[in-house]
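Of the protein chains in this complex, one is absent; all others appear in place.
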Amino acid sequence: MRQLFRNDRMWRAHELKGAYDIVIIGAGVHGLATAYYLGRRYGVRKIALLDKGYLGYGASGRNTAILRSNYRTPEGVRFYNASLKLYEELSAELGWNLLFSQCGHLTLGHTDTAVAGLRVRAETNQLLGVDSRIIYPAEIQKLVPHIDCSDRPRYPIMAALYHPPGGIIRHDAVVWGLARACDRMGIEIHPLTEATGVRVARRRAEAVLTNRGEVAAGTVVNATAGWASTICKMAGVSMPIVTPPLQACVTEPLKPFLDAVIVSASLHVYVNQTGRGELVIGSEIDPYQSYSMKGTLPTLEQMASSALELFPQLHNIRVLRQWAGICDMTPDFAPIIGRCEELDNFHVDVGWGTYGFKAAPAAGRYLAELIATGKVPDIIAAFSPERFRRRRLVGEKAAAAVSH
Amino acid sequence: MAERCAQSGATVVVERGWETVSHYTSPEEELEAVRRSVGLADLSRIPKFDVRGGCSDTLPELDAQAGIWPQRPGETLVTCPPESAAAVREQLDRYASAAGEDAPVYVSDVTAVYTALMLAGPESGNVLGRLADIDASDTALPNLDCVQTGVHHVHAMVARQDLGPLPAYLIFTGREYGEWLWDTVMLAGVSCGIQPFGSKAQQTLEAARP
Partner (left out) sequence: MAQASPSEGFSFLLNDKPIQAKAGDSIGAAMFRAGVRVFTRSFKHHRPRGLLCVAGNCPNCLMNVDGTPNVRVCTTPARPGMRVAPQNVFPSLEFDVLAASQKFDWLMPVGWYYKTFTRRPVWNAVEPFIRKAAGLGEAPPSIDRFSGEDPDYEQRYVHTEVAVLGGGPSGLTAALEASRQGSRVTLIDEQPQLGGHLRFTPSDAERRRVLAGQVEAAQGVEVLSRAQCFGLYEDGLLGVVQLPRDGGEESLIHVRAERVVVATGVIEAPLLFENNDLVGVMLSSGVERLIGLYGIVPGRRAVIVGDGPRAGRIASLLKDSGVDVAATVRPDQVLSVTGAAQADGVRTAGGKIPCDLVVVCGHLVPNAGLLHQAGGSLDWSDENGAFLPTRLPPHVEAAGQVKGSDLTAAVPSPPAYPDSKRCYACLCEDVTTSDLRTAIREGFDHIETLKRYTTVSMGPCQGRMCQISSIGVCARETGGGMGETGVTTSRPPNPSISLGALAGPRHPPVKRSPLHHEHEALGAVWMNMGQWKRPRYYAPEPDWSEQRIVEREYRAVRERVGVVDVGPLGKIEVRGRDSGKLLDKVYTHRFGSLKAGRVRYAVICDETGTILDDGTISRLADDHYFLTTTTGNLEFVVQWLEWWLVETGWDVHIADVTGGRSSINVAGPKAREVLAELTDIDLETAAFKYMACRRGEVAGAPAVLLRIGFVGEMGWEVHVPADYGVHVWRSVLAAGKEHGILPFGVETQRVLRLEKKHVIVGVDTDALSNPYEADIPWVTKLEKQDFIGKASLGTLQSAAANERLIGFTMLEDGKVPEDGSSVMLDGRPAGRVTSARYSFVNGTAVGLAWVSDELAEEGREIDVRVGGKPARARIQQAAFYDPEGRRLRM
């Protein structure tokens, strides 16, 4: 209670020093989580987090804050379940309420093939102890009284993958809570500090060049999501990553009526209602590469159209804002975490595509372990940078058309 | 489409082996509606030829009634009234066989591949403006010009072929979209008072072509 009336600074500004043990490029949820677990579990404190924008400027503040662990592959399920469990405890750990609402997550199937794809996930989830099952229109209607389960839509709902522990969280709160915790441990956060180059010598990334000067680093971490491949390029590392935009929009606030997160891959849309009552409507990634973070009209129209297929009675609800984030997509829609083959001290935590936000605590926790111990934890072994050379891809792509 | 017409109570006749709607209400009423506002006719039966290769951008003199619609370099769609089908085909075949070894020309009959609807009347540009992102003004799409576009993301080609003083457009999509396209254009035309018209009214209107 006392905390309610304490107005301590969340994080402090620092002069940029000449050297740190670890320099993390990108102070979004991934960079922050890595720093947080490095500090908390391994006592590493001489860490600098660099970000070119304000805190939470990139994908951390642009995603739609959906959490879930009902993935398709065993590797994916294990990893995201670990992440979900970390999220569940994070509010208490940080002393900062992340407003995590486990309201349930429904992925709709409108065709036989889609339903079979959902069943693959349900079955794998169940065998790995994740609460997830196929439900049919009668039960969907009971859970979501406002959704149209009739035959009226062009593609009627046939079934859904129901994942009760999934839900939404306040994404900015995660950034701020982690930043505060890092700051309390003496880890430095440097917003508005843009990495402009990486000095490489003797198979090492020796220093990061920034608009505020050069910073020598024992270890460098690239956690820059949409800009991942550009930062890697500075270090002479190539990544099989493309960067398309992903768009979303938000409506005026309405009295709460939608308690679950609704995703439809066939309609390329997902819908949920935030704690403030706004509806957040998101779309599939745009079919082109771009670093633009401006929304486009055709995508806005498509989002509206798809949302009305599911909720026709929302037709006179008004959209207030649309925006875009950019996504670092890999060929198999699975992330790349680990030390790069080319450089001995350059780590990546990239390739998160459209589901980086929900992965942040686990990615940070296990990347921290890798950095601190030098050993690759089992749970992220499948996501290693060298898998592309070895052709050991992870099969998330098949489940990932719209899988937020 | 014939099924759809039967449901709407149209009078169907057989012309040159094709089931054709003669009229939906009465030819007079339909003519009046087209001249006053806008009408829609199913012209899917008009002969269509796909001419590829060679320098088919510069086709030979064809039958006067033929419509020549360049699609992209080396690809042209040719339409004509049913009665000149044989003549036009022959002209095209002659053109193909005269083409050089190094730039061969291929002609195929694609009559069945495309649905063609005719939107005609003073309000037709207005209806078009509710369907597709095209500039249907006289300067951007003059008579006998055509443009590629999309209707609800379905690829379509719009060709302008006025009926004398009356503006008229042919809308082409894949045949599989035929019924859907008909319904979509009718829906878009509601506020302009769109009226379907049959071959009787169409023939009268076409007589106005120079």
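Chains: A and B, in written order; residue numbering restarts at 1 for each.
FYI, contacts are C-beta pairs under 8 Å (C-beta built on N, C-alpha and C of every residue); 3 or more make two chains touch, one makes a residue touch a chain.
Bear in mind the structure is a predicted one, so any value in this text is a computation, not a measurement.
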Residue among A:55, A:82, A:207 or A:326 that touches the chain left out of view: A:55
Omitted-chain contact residue, chosen from A:218, A:312 or A:377: A:312
Residue touching the undisplayed chain, where the options are B:20, B:111 or B:161: B:111
Hidden partner chain, residues of chain A it touches: 1, 3-5, 7-12, 54-57, 61, 74, 88-89, 91-92, 94-102, 110-113, 115-120, 122-124, 126-128, 141, 145-150, 152, 154-155, 170, 172-173, 176-177, 191, 251-257, 274-277, 294-297, 300-301, 303-305, 307-308, 311-323, 331-332, 391-393, 395, 397-398
Touching residues on chain B - with respect to the absent chain: 3, 18, 45, 50, 52-53, 74-75, 104, 106, 108, 110-115, 129-130, 132-135, 137, 140, 152-154, 174-180, 183-184, 187-188, 190-191
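Here is the rule we use: only the chains that are shown with their structure count from here on.
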Chain centre separation in whole Å, for chain B relative to chain A (CA means): 50
